[in-house]
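Here the complex is missing a single protein chain, while all its other protein chains stay put.
Then we have chain A:
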Amino acid sequence: MDVLYAFFISFFFGILFNAPMESLFYGGLTGAGGYLVYTIAGQTPLAGVFFGSLTVGVLSEILARLKKKPTIIFTTTGLIPLVPGKLAYDTITAFIREDFSLGVSLGLQTFFSAGAIALGIAITSSVMRLYKKATQRRQ
């Protein structure tokens, strides 16, 4: 059920970011795939986010080549379901209640979740760059 939600989140965010109409569905698939891995790979929430983001990166690169479209079309919308919005919210409310130790702990969790998203995308992007350079040199 959550995976279906993730699909529609990415789908509708595609419209907000003016994605091409024919790629909205695939953007949704990227989001759903990333979230599916997030739920099953989530030994710890942080690992889940990392592997989810890694999946989004891999799926985007594959779809970009199949559909001959820029990778960011799929990555941008695919990442949205992984954004730690609820964690950020809980951080804020903890600070408002002046529960600083909880606030700092939640804040760090939010920070590291965002970092895990960045790391996942960074790894796939840089692997693709290496691959591209290697194929160009061969030609």
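Keep this in mind: contacts are C-beta pairs under 8 Å (C-beta built on N, C-alpha and C of every residue); 3 or more make two chains touch, one makes a residue touch a chain; residues count from 1.
Heads up, the rule we're going with is that contacts and distances are computed from a predicted model.
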item: Chain excluded from display, named as in UniProt, from "Protein lplB", "PPM-type phosphatase domain-containing protein", "Threonine/serine exporter-like N-terminal domain-containing protein" or "Taurine transport system permease protein tauC"; value: "Threonine/serine exporter-like N-terminal domain-containing protein"
item: Of A:34, A:48 or A:81, the residue in touch with the unshown chain; value: A:81
item: Footprint left on chain A by the chain that the document does not show; value: 2, 5-6, 8-9, 12-21, 23, 35, 68-70, 72-73, 75-77, 79-81, 83, 85-86, 88-90, 92-93, 95-96, 117-118, 121-122, 125-126, 129
